[in-house]
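Note that this complex is displayed minus one protein chain, with the remaining chains in position.
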Amino acid sequence: MIEVGIIGASGYTGGELIRFLMKHPDVDIVAATSRKFDDEPVYKVHPNLRDCELKFKNIEPSKLEADLVFTATPHGASMKIVPELIDKNIRVVDLSGDYRFESTEIYEKWYGFKHSNPLNAVYGLPEINRKEIKHADLVANPGCYPTGAILACLPIVSENLADNIVVDSKSGVSGAGVNPTDTTHYPNCSDSVSPYAVTTHRHGPEIQEKLSKYGNSKVSFTPHLVPVIRGIMTTVHGFLTSDVSPEYIHELYKEFYDGEPFVRVLEKGESPRMSSVRGSNNCHIGCFEIDENGRLVVASSIDNLVKGASGQAVHNMNLMFGFKETESIDNIGLHP
Amino acid sequence: MIEVGIIGASGYTGGELIRFLMKHPDVDIVAATSRKFDDEPVYKVHPNLRDCELKFKNIEPSKLEADLVFTATPHGASMKIVPELIDKNIRVVDLSGDYRFESTEIYEKWYGFKHSNPLNAVYGLPEINRKEIKHADLVANPGCYPTGAILACLPIVSENLADNIVVDSKSGVSGAGVNPTDTTHYPNCSDSVSPYAVTTHRHGPEIQEKLSKYGNSKVSFTPHLVPVIRGIMTTVHGFLTSDVSPEYIHELYKEFYDGEPFVRVLEKGESPRMSSVRGSNNCHIGCFEIDENGRLVVASSIDNLVKGASGQAVHNMNLMFGFKETESIDNIGLHP
Amino acid sequence: MIEVGIIGASGYTGGELIRFLMKHPDVDIVAATSRKFDDEPVYKVHPNLRDCELKFKNIEPSKLEADLVFTATPHGASMKIVPELIDKNIRVVDLSGDYRFESTEIYEKWYGFKHSNPLNAVYGLPEINRKEIKHADLVANPGCYPTGAILACLPIVSENLADNIVVDSKSGVSGAGVNPTDTTHYPNCSDSVSPYAVTTHRHGPEIQEKLSKYGNSKVSFTPHLVPVIRGIMTTVHGFLTSDVSPEYIHELYKEFYDGEPFVRVLEKGESPRMSSVRGSNNCHIGCFEIDENGRLVVASSIDNLVKGASGQAVHNMNLMFGFKETESIDNIGLHP
Partner (left out) sequence: MIEVGIIGASGYTGGELIRFLMKHPDVDIVAATSRKFDDEPVYKVHPNLRDCELKFKNIEPSKLEADLVFTATPHGASMKIVPELIDKNIRVVDLSGDYRFESTEIYEKWYGFKHSNPLNAVYGLPEINRKEIKHADLVANPGCYPTGAILACLPIVSENLADNIVVDSKSGVSGAGVNPTDTTHYPNCSDSVSPYAVTTHRHGPEIQEKLSKYGNSKVSFTPHLVPVIRGIMTTVHGFLTSDVSPEYIHELYKEFYDGEPFVRVLEKGESPRMSSVRGSNNCHIGCFEIDENGRLVVASSIDNLVKGASGQAVHNMNLMFGFKETESIDNIGLHP
C-alpha cells in the first residue's frame, strides 16, 4: 500500500485520478489539494464521486508526505513544486508540460518563460519508455494530443516509411480544462467545429521532439475543437517514401503493439471511433489505407482525460511501484 | 416570374430549396415531388415549413411543366430523369453526382455503374463558372465537400504554390441525408468523431478533377463525421513549393475572392467556425498560417445544406435567369 | 425610416437584434453600444454578422439620439437608463426584467433590490397587448420562459378550465447569456439535463402575474437546462376543472390564435419540436391530450433568442411605429 497525493485535484484530471485511485487496492489517497475548495468534499466539484469521502485541502506542497505525488498543476506551476517534492524523496508524476521536453530551449521557446528547474524526467509514454518509467523518480506525463499522435505515427516513423506527415487532430472540449471561457461556452462551441493554433500549438514540438528520436520524418500538427466532451481523434496523413502495401503497414502496427495492454490495432479498413474508448485507457488505431497520391492514412482515438492524462498517469504509477500494469485502469469504454 | 419544379423534395436539400424559394419574388413552385409522401402537406416532413401551402405530389418527371427543375435525386436516378427534362426544354440544376464529372470514365470508376446519358453540363460553382452557368441548360451542382475544398484550395492551386495538399474535412450529419442508418443514429454518432472512406470517398476525384484545370497540385481527401447538424469544416494542409509569406497568401485570397457575394476571406490568423455560416450561403475562409515545415494551413467553413447544396443551387438559378445573384439566399448565419 | 439604438449590443440578444434590423427597410441602426468592445467591428463578437459594417461604441445612454432604443441590459441596469431615455422622448423596448411587473413589490421580492424608477410600461407580448403596444413609449419585452408559458397556458386559463397547472420548461443554454460560467461550460452541460431554481426562478412570478389577469389558475414553474443552443420547450400539465374533450381544447386554441402572425396551433396529437422554430419568431403549440387523471398536456416551442427575446422586441417595434408586423422577422426556422 502506498500513500499518494494529488496536487490540483479540483480540475478534470484531478477528478479522473481520484476516480481511478479510489478503486486501487494498493493506494491510499492521503491528500487532494485545492486552494479554492479547501475543506469542501470532493464530490461538490466532481459530482460523480458522490461516494468519495475525501475533502480537498489547501496544503502547501512542501507539507505533503507521500510515496508518490501527482502534480495536476498548470504549466509554470509544476516547475516550482516538483523539485521540492523530489528533494523530499517523493516520486512524482507531473501532468503539466514543464518536464516533457528534453530541450529546455524548445520548452522556453514554445511555453514563453524561463524554465527554473530543468530536471531529468522520463517521458511517461509506457509504450516507448516502460523500462525507464519503472525506475524514474520524475515522470513527465505526455500531453493529450502527443499521446494519440505519437502512438499513431511511431511505427511508420521508426521505419522511416513516410515524410511530410500531417497530424490533424480533433479534441473534445474537456481538453481545455475545467475553467469556463468564451471558447468553451456551450452556445459557442456546440454544433460547430473550429481549428485553432493551427501552426502554433505547444503539443506540436512535443510530438516532433519525441518522434525525432525514432526517425527523420517532418511532422506538422493542427488541432481542432469538436463538440464532444471527451476524446481525441488523431488523423495522420503521411506521404510514403517507400512502395509498401496497406497490408504491410497493418502488419507493422500489429507487431509493433503486440502485447501492449492498452493499444488495440483495428482490422484493416476499420476506423476508430471516440465512443469505443470513452472513459477507458485504451488507444484504438485503425484505417491503414493508401491513396493514389501515395498518402497513407492512419487514425487513432483516445479519451483525452484518461489515456491522454490521468489513466496514463496511473499507468505510470503502476509501473513505478511494480503494481499490475492495468490495475484500476482496465475499465471498458462507454459505447454508446 | 418563372415556374420551378423540385424532384425529390422530401429530403433535406428539398426542404432547403423550398425554404429559399418560398421567399423568392420571381419564383413560383409548381411541383414538389415525392413518391412516399404523395398528397401530404410539405410541412409534415419539413416541420419548419409550417406556413408552406404546398403538398408533395407523386408526379412523373415526364409530366412536369416548368422553366427550371431542381433534381434532388440520388446518384443514378438523375441520369434517368435529366435527359427527358432537357429534351422538353426545361433547364435543370441537378444536385446529384451524375453530371459533375467531365470524364465519364472517372465517374464510372468511382460511382460504380455505367453512365447512361453523358451530357454537357456546367459545373455549378459560381466562383469559377459564373459566365457559363448563365447560359447553361444543365448545371451540375457541386458536392458539399468539393464546394468547401475547392474554394479553400483554388487560389494556391491556381498559382501552383503548393503540392501534396491534404484536405481533411469534417462534416455535420445532415450531409448523410434524411434516411436514418446505424451511422447517423444519435447514440452512435453523438459525442464522437470518426473518419470514414478515408481514401475512397467519391468527392475526392471531384475535387481533384476540378482543381486540375487550374494547376498541377496533387490533392488527397479524407472526410470525417462530426456531431454537428449542419456544416463542413475543411482544413487544407499544403506543402509550399515557393518561399512565400503568410501575408502574401492572405492577399492572394483577398484578391481572388474580391467582389464574390458569398465568399468572405477572414482576417489573418482568424479561424473560420461553422456557426458563423449556419443556415447561410456564405463560405468563410481563414487561417493562412505557415509552419516550420513549410506547410500552409487554410480552412473554410460552409453550411453543407446551403452553400454545399440548396443555396448554391438557387444561386445557380439566379444566374441562369438573370435574377439578382443573392436573391432569397442572403440570409445571415445563426450564431449562436 | 427611423433611427434605432441598441444598448448592450454585444450579448446574444444584441446580436440577434442586429441580425433582424440589418435587413429592416425602415430602420437605421445609429448606435450599438458596448463598453468592453468599444470601436471593435460588430462581427468580432458576432461572427455571423461578417457583412455588418457597424462598430460597437461606448456611448453613454444620455448621449444617444434615436427614435427608439432597445435596452439589452441586465436587470438593475435598465432601470437606471430607461427613465433618462423616456425623458428625452425616446421610445424604449426594454429586454430586461425591470419593467415587466405591475407590482413593484413582487419585482423587489424576486429580484432582490429596490426599484428606483417604477414606470408605466406595457408588457410586450403582442398576442395579448397588441393595441397598447402600438401607443406605448415603454415596452417591457417578456422573459423567454414567460413567452412560451403564457402562450401555452392562456386559452385554458382565460376559460378557467384547469387548475394546479405545472409548467415544466426546458431551455437551451443560450438563455443563460453570453458570459461563460461553470454551468454553461461545455463539458459540464453537454450530454446532460438538470433542473435548476426549481421553485425560485424569477420567471415564475412573471408567468403568474400575467396569467392572473385572465383567470384564477394557480401556476407552478420549474425550468431545466438542456444541451441545446437555442429553444425553449414548455410542457404544461393542467388538471382540468371541467369535463371537456381534447377536441374542444384544440378548437379553443385554434380560435384563440386565429390570425396571429407568429403562433401556429399544430394538429391534434402533434408534438412541437424546437428545430421547427430554430432561428424564427414562431411559437408552435401542440399536444392537446388528456389522460385518465384529468390532466391536460399542452406544449409550446419557441426560440428563446427570437420569439423569447429579440424577435419579439422587433415585433414590438414594428407595432409601435406602424410597420408591417412581420417585417424582417418572418424568416423560416432551421430544420434540421
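Letters A, B and C name the chains as they come in the text, with residue numbers starting at 1 for each one.
Please note the rule applied: a contact is a pair of C-beta atoms (placed from the backbone, for glycine too) under 8 Å apart; a residue touches a chain by one contact, two chains touch by 3 or more.
Note that the structure is predicted; figures quoted are calculated from it, not measured.
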Self-check item: Touch criterion as defined above, residue of C:A176, C:V228, C:V263 or C:V306 at the omitted chain
Solution: C:V228
Practice problem: Check each of B:P61, B:P227 or B:G333 against the chain that is not shown and name the one that touches it. | Solution: B:P227
Exercise. Decide which residue listed in C:V178, C:M274, C:V314 or C:I332 touches the omitted chain of the complex.
Key: C:M274
Self-check item: Residues belonging to subunit C that touch the chain removed from view
Solution: 164, 166, 168, 170, 172, 187-188, 191-196, 198-200, 204, 218-220, 222, 224, 226-231, 233, 235, 237, 239, 271-275, 278, 287, 289-291, 293, 295, 297, 299, 336
Quiz prompt | Missing-partner contacts on subunit B, residue numbers | solution = 12, 172-174, 178-182, 184-187, 189-191, 227, 229-230
Exercise. Go through subunit A and note every residue touching the omitted chain.
Key: 12, 15, 19, 22-23, 46-51, 174, 190-191, 229-230, 264, 273, 275-280, 282, 284, 305, 331-336
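Going forward, only the chains that are shown with their structure count from here on.
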Quiz item: Taking each chain's centre as the average of its Cα atoms, which chain lies closest to the overall Cα centroid?
Solution: B
Quiz item: At the subunit A/subunit B interface, shared numbers over all numbers used: above half (same) or below half (different)?
Solution: same
Exercise. Please work out the Cα centroid separation of subunit A and subunit C, and write it as a whole number of Å.
Key: 45
Quiz item: Using CA atom averages as chain centres, what separation in Å is found between subunit B and subunit C?
Solution: 36
Quiz item: How far is the middle of subunit A from the middle of subunit B, if each middle is the mean of its Cα atoms, in Å?
Solution: 38
Quiz item: Tell me, which residues of subunit A touch at least two other chains?
Solution: 172, 187, 191, 227, 229-230
